[in-house]
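One structure, as structure tokens, below. Some questions next.
For this depiction, one protein chain was excluded, whereas all remaining protein chains were kept in their positions.
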Amino acid sequence: MQFKSTVISNQEVSPGYFRMRMTAPPELAGSQPGQFIMVRVRDAIDPLLRRPFGIFDVGVAESEFPGLGAATYLEMLYKVVGKGTEALSGYHHGDHVDVIAPLGAGFDLGDPEEEKILVGGGIGIAPLYYLAKTLVQHSRVRFFLGGRTRDDILCVTEFERLGVETYVSTDDGTLGDRGLVTEVMERHIRENRSRKTLYACGPMPMLKAVAEIAQRTATPCQVSLEAYMACGMGACLGCVVKGKEHSDETPDYRCVCKDGPVFAFDQLKWV
Amino acid sequence: MQFKSTVISNQEVSPGYFRMRMTAPPELAGSQPGQFIMVRVRDAIDPLLRRPFGIFDVGVAESEFPGLGAATYLEMLYKVVGKGTEALSGYHHGDHVDVIAPLGAGFDLGDPEEEKILVGGGIGIAPLYYLAKTLVQHSRVRFFLGGRTRDDILCVTEFERLGVETYVSTDDGTLGDRGLVTEVMERHIRENRSRKTLYACGPMPMLKAVAEIAQRTATPCQVSLEAYMACGMGACLGCVVKGKEHSDETPDYRCVCKDGPVFAFDQLKWV
Amino acid sequence: MSKPDLSVEIAGITFRNPVMTASGTFGYGEEFADYVDLESIGAIITKGLSIKPKAGNPTPRIQETTGGMLNAIGLQNVGIEAFVEHKVPFLRTVSTPVIVNFFGNTVEEYAELAERLDRIPEVTGVEINISCPNVKHGGIVFGTDPKAAYSVVKAVREATIKPVIAKLSPNVTDIVEMAWACADAEADALSLINTLTGMAIDVKRRRPVLANVTGGLSGPAVKPVALRMVWQVARAVKIPVIGIGGIMSGTDALEFMLAGASAVQVGTANFLDPSAAQRIAGEMETYLEQNGIHDVKELIGALEV
Partner (left out) sequence: MSKPDLSVEIAGITFRNPVMTASGTFGYGEEFADYVDLESIGAIITKGLSIKPKAGNPTPRIQETTGGMLNAIGLQNVGIEAFVEHKVPFLRTVSTPVIVNFFGNTVEEYAELAERLDRIPEVTGVEINISCPNVKHGGIVFGTDPKAAYSVVKAVREATIKPVIAKLSPNVTDIVEMAWACADAEADALSLINTLTGMAIDVKRRRPVLANVTGGLSGPAVKPVALRMVWQVARAVKIPVIGIGGIMSGTDALEFMLAGASAVQVGTANFLDPSAAQRIAGEMETYLEQNGIHDVKELIGALEV
């Protein structure tokens, strides 16, 4: 659905990373973890297109606006990379944004008995918090979180507060283990033979590494992808990725916005 | 000169009309009445071009920003008509705008012994206040001010406070005389045979009427024109008006931005 | 005052209002059903169709530019069989006219597809995308050569009794010459403009942003070019013209109608505002009401020059 949302708060949680909470209609409380939203940053032509963001959290809380009682809120966690996110970072309490949400297909929550392994790289943790919040209700959840440096490691406390066991690694060793998050994660999988499902979101090289580990260890795995988007609703075909059957003769393109952003890793063509 | 200016205040003085005060470098205090400024409304591509505005006032006052002592300020009076002025109307204390000023050729202040007659229509009064403030130092100044309705009559008190005799007329009679400002003004000229100079700014039909009166009564007259502008410095030739010698064979175009915006009425071709 | 009349007639079809959705920007209608009342717009024009499914280009396929966007989707589409099986059933549930945009690589392909579309009752009319490479003639684009355009339109004309709209490419020296060629081939109407060919470069990577190198520019950035071409063409031909290019508001749409368009198509605007087509029709109605204009048809070509 399309709605006008009011910014409740917009905080810089780490240099260049912001967490924005905004009002949402009650229907949004039914969003699936992994679904996303499209934000019209300004009611103007620059930027022209909407920008896609994961749902970091959604819930119901006492409204910040007096007299409104309990109200649904939506949160996003974003990194300033260009003019859209730059403009967003200047938003204050009370400002308005136009939002389309929820969009796309979210994570499959799988079998509650299994252990859930979440892998996030940098801003890729955005959709994993709401996922973790949902999964911990029934399953054991471990979260492997990586980033370039200490500043790219966000919201560890929030995950821990959910009861999620959190493992941090950074490329430069400024926080947690030194090294790639995927190496730490693979070690855990190999050392620990219980049934598991993997959930990953982050930069493409990380997702590829996770998919290879899933393949090698025969672990079910879902990945959440990013792509340039214009419409967000499966109409423009701008955001496609290659499906597993893809070849030049038998095209198998999937829309990240509609068939995804979450895909079972074995549904995609990784080369 | 080009400078970054800080908004000091931006008040709606009548529905749809704003008066904005902003910081300016000391050199601006030497601006001539009738000169104008070009404002880059946003540091973005929408609106793309700068917008021209008259200098409503310029002076030196105790700075609003602590510890700065006396500082030069610049004021403009503007009407919201489109996206540029709409955006400007949302500016607050402390916001920044990029300004080029002072531009163009201002009013000739003429002989101090003469009576000065100022004629303003609607937002056309914008450059007349600074003119009046300068002229009252030596001359008797009368101000004929017209508008469609009461809301279009601005800053009467400010002019009166300068010691200017102010005559108001509105098309619908909701304030002052009912009728055209030019009729009231012509009556005054005819009834009152002392030497005078006319200074007019306002919509084209009003300026034409003023020029005709000047012609009929052989009164010296200067008019301040508006035109679409791109550069504001005589380079693009977008803002031209026809000079008195103009014909298809002997083009005589003058730049409103550089040769004007103020012209002696008999230098222009009025048909 | 009674409600103004927004209906327009083109090729014998009455459209409830002049606002159609541009091909490739509105999927097959269904994608937008949650955001726009499909019964409130003039017509649905579907994504460019070919006989066989088409894979389209590698990604990235889109890039925002100042006031516009580039796309190099590469005409990815499901092909006519899947269209009939999966898309037509939904379109059947909507009373709004459905115009199918389509293309081929040879004159014969255009004709064959037109013939197959002719047999589908849910298809109200067809729009020929002539901005496609002519495979038989070394890849030169049908839409930039009047003779090739004539032959494609003629072949389609002979293959269907449904209304035929020829959609013109703006990447030409003389748009009027192209319009004449299509009118001579008995198109019922012309629509313009398709996208302007453009390019974007990523300085850091020293590469074109689009995998396809070049792409089609659309959005408000191109509106001045589109308006100029619609005005030129509408004065030159007798058949109705449908204006396309950067329409974001009711005012934009009215500008095209004053320039001579009998209807308009809304493309890129659907991405920023999925209810754009409905909103624009509403804004046109409000304008007519406020200005005491009883019939939108009064405005067609009413520009005073």
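Note that the chains are named A, B and C in the order they appear, and that numbering of residues resets to 1 at the start of each chain.
In the analysis below, contacts are C-beta pairs under 8 Å (C-beta built on N, C-alpha and C of every residue); 3 or more make two chains touch, one makes a residue touch a chain.
These numbers come from a predicted model, not from an experiment.
**Student:** Which listed residue, B:Ala29, B:Ile45, B:Val81 or B:Ala264, touches the chain dropped from view?
**Tutor:** Counting the whole complex, the residue in contact with the absent chain is B:Ile45.
**Student:** For the chain not shown, which residue from B:Ile8, B:Met76 or B:Ile100 touches it across the whole complex?
**Tutor:** B:Ile100
**Student:** Looking beyond the chains shown, say which of C:Leu217, C:Val264, C:Ile280 or C:Val296 touches the absent one.
**Tutor:** The missing chain is touched by C:Leu217.
**Student:** Which of C:Pro18, C:Gly56, C:Pro97 or C:Pro208 sits in contact with the chain that's absent?
**Tutor:** Missing-chain contact among the listed residues: C:Pro208.
**Student:** With the missing chain put back, one of C:Ser2, C:Ser95 or C:Thr173 would touch it. Which one?
**Tutor:** Among C:Ser2, C:Ser95 or C:Thr173, only C:Thr173 touches the chain that is not shown.
**Student:** Residues on subunit C that touch the omitted chain in the whole complex?
**Tutor:** The list for subunit C reads 65-68, 70, 144, 171-174, 196-201, 203, 205-208, 213-215, 217, 219-225, 227-228, 231, 246, 251, 254-255, 258-259, 287, 302-305.
**Student:** For review purposes, identify every residue of subunit B that touches the missing chain, sorted by number.
**Tutor:** On the subunit B side, contact with the omitted chain comes from 1-2, 40, 45-50, 100, 227-241, 246, 248, 251, 253, 258.
Operating definition for what follows: only the chains that are shown with their structure count from here on.
**Student:** Roughly how far is subunit A from subunit C, going centre to centre by Cα mean, in whole Å?
**Tutor:** Their C-alpha centroids are separated by 36 Å.
**Student:** Find the geometric centre of each of subunit B and subunit C from their Cα atoms only, then give the gap between the two centres in Å, rounded to an integer.
**Tutor:** Those two chain centres are 47 Å apart.
**Student:** Give me the residues of subunit A that touch two or more other chains.
**Tutor:** 45-46
**Student:** Could you list the positions in subunit C whose residues touch two or more of the other chains?
**Tutor:** Answer for subunit C, listing residues that touch two or more other chains: 66-67.
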